[in-house]
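Of the protein chains in this complex, one is absent; all others appear in place.
On to subunit A.
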Amino acid sequence: MTAVQTAPPAAPETARQVAHRRWRRSRGILIVLLALVIIGVVLAALRPKVRAEYLDPDSPGQQGARALVEITRQHGTPVTVARSVSAAAGAVNSNPDTLLVIARSERLTSTDLATLRALPGDRLLLEPSGDALEALAPGVETDGVTSGTISPACPLPAAADAGSIDLIGGQVYRAPAGATQCYLGDGRPSLVQLPVGGANVTVIGSGGPFTNERLTDAGDAALGMNLLGSRSNVVWLLPAPPPPGAGGQKSFTELVPFGVKLAVLQAVIAVVLVALWRARRLGPVVVEPLPVVVRSAEAVEGRARLYRSRGAGDRAAMALRAGALERLTALLGMPKSAASDPAMANEIVAGIAAHTGEPQAAIGAALYGPPPMDDAELVRLSGYLDELERQVRSS
């Protein structure tokens, strides 16, 4: 033998070793869990905060748009606030010379968008969703995000007059030919104006400049007022969040991306592999024929249970009396045969009475009397026999 391996230590592990072993075994899982938590926290922190009040024309909060609306009203353009598509449609239809401002368009369903498309008049889309863009400004597509303060650099008066604004984090677009493009960052516009069916549709990639918080920055207020004041009337549509379940024409499986489906399939394969790993035993189960376990007193216990279930007080009393008689005759110094000899009964009873002082009749009834009527009597009989034995023994 070239080398000897001393297989696992014979000494039992200490608590410290056990703790160390468990730590080593589980640290991989713990590290993965910790990484997941950190990634989650970072993602949550990076996610843009869209509050409920965002671009709400009635909200005085930082993210609201009440300042812009109030200033516009003071400058003589009435602003109607619509909280639903039907209200907005009603307001627009009553006065076709209206600019319809659509904020939070991600809350609109496809039916809503169809309704809006049929309305006359100009539209201003603030940070439109992909669906809204497709329905209301056909040809315009999102093309990434912008950053930094950008100057208008376009012939649109509303923008040119306002000057450069901060559109950080806003969307930029790819516009069709014939559209007016403003605020170009890397050649892609943040503001697009294009004619759709005889009306002007203006798309701006960020609603940030029109919030109360930022309205006083750079040319934000000017741009807002220029855009809103282009018509005699303004309807500001801030759709209420649709009730849960509304507009869900797509099933869950249609919404799940293909890659995720494949990943789930691959995860199933991984689970099968893990199951194969766990299912494979290190060698067969060892079977061992074991000896039967028969308790020696089982027969005696069984007999006791039989006595009880049949209420065999007579048999039980007979056994108890025989045992007591045998011990009593031995204590009285009588021959062994006396215990089972009926002829000796009187002599035995007299002998016991002499030692205990109990009445002979009681002793006779206990040792040779009729069998007990019920269990209570049997218990009393056994107690009395014990008492006799104890007295004879101690005398």
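Everything below uses one rule, namely that a contact is a pair of C-beta atoms (placed from the backbone, for glycine too) under 8 Å apart; a residue touches a chain by one contact, two chains touch by 3 or more; residues count from 1.
Just so we're on the same page, contacts and distances are computed from a predicted model.
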{"item": "Listed names \"Lipoprotein\", \"Multicomponent Na+:H+ antiporter subunit B\", \"Membrane protein\" or \"Multiple sugar transport system permease protein\", matching UniProt entry of the absent chain", "value": "\"Lipoprotein\""}
{"item": "Per the touch definition above, residue among A:18, A:153, A:240 or A:260 touching the missing chain", "value": "A:260"}
{"item": "Which residue of A:40, A:96 or A:323 touches the chain not shown here", "value": "A:323"}
{"item": "Given A:46, A:293 or A:343, the one touching the chain that is not displayed", "value": "A:293"}
{"item": "Subunit A, residues in touch with the chain not shown (by the definition above)", "value": "1-8, 10, 257-260, 262-267, 269-271, 273-274, 276-277, 280, 282-284, 286, 288, 290-301, 303-305, 307-308, 315-317, 319-320, 322-323, 326, 336, 375-376, 378-379, 382-383, 386"}
